[in-house]
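Okay, structure first, notes after.
Apart from one protein chain that is not included, each protein chain of the complex appears where it belongs.
And now, subunit A:
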Amino acid sequence: MMSFIKTAVGGLTGICRVHGHQQGLLHSHLKILAAGLKTYEIPPDYRDVVLPEKPKLKFMKKVPNFKKARKEMKKLRDIQGPAKTGTDFTTGEYAIVALGGGYLHWGHMEMMRLTINRKMDPRTTFARWRINSPFKPVTRKSLGHRMGGGKGAIDHYVTPIKYGRLIVEVGGKVELGEIQHILTEVAKKMPFPAKVMSRESLAVMQQKQADMEQNNQNPWTFKEIAWGNMMGMRRVLSPFDLNNHGRFKGKFHFPGRV
């Protein structure tokens, strides 16, 4: 019995000695691990999110079914200034927001539809159009045609978009980071400056604009000068400027103005 214990102790000491010999070698490879607790962020609650029946973007008609197609005038007023409708979110959480005016063709819509439908996950995400299918006719004269001889035939249809209009809304059980790359890819290809925004960031932008109007330290405001016709300034201002206070020039938006 004693001999067994002795051998065990001897073995232990031997092991220790061996361990002691290799201590320097071991130390060079030793990793000191600190024990701790990581606090994870609570994932967002998607229990009340209801996905619609058809989550993908619908196909848009290339040509509206008018009974009689009429040639229209240019009517550039429909891309000037800020949008009156379609500036707020309805069902989705993230959207592409137009930051200028312009015309969307059917081709743009196809591009958007194909890109978003292909890349998004239809089990967790849905996308919705916030614009109508092309309805405004654009005429062209046929190739090699001489000038004159009246207005040309209707070539294609477009959808006019104004500043601040939402174009596509995306929602569902997703966060912005998951779909931002898809939407930015699409937004880059728009014929006007466009940006991906969430509900919060859009509200922040609108709030910022309201704050700027509130806290402007400049005693001279465009509105007062334009409406008061100071120094006959109305001579160079359009009626369009009276309502927009110099924030727009045609379809272009000047950021940072009040």
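What to note about this one:
In the analysis below, a residue touches a chain if its C-beta (ideal position, glycine included) is under 8 Å from a C-beta of that chain, and two chains touch if they have at least 3 such contacts; residues count from 1.
Everything that follows uses one rule, which is that contacts and distances are computed from a predicted model.
Per its UniProt entry, the chain excluded from the display bears the name "Large ribosomal subunit protein uL10m", taken from "Nuclear cap-binding protein subunit 2", "Large ribosomal subunit protein uL10m", "NADH dehydrogenase [ubiquinone] 1 alpha subcomplex subunit 1" or "Probable GTPase Rab7 protein". Although one chain is not drawn, the whole complex shows that of A:69, A:212 or A:242 it is A:212 that touches it. Interface residues of subunit A facing the missing partner chain: 74, 76, 79, 101, 212, 215-218, 220-222, 225, 233, 235-237, 241, 246, 249-252, 254, 256-258.
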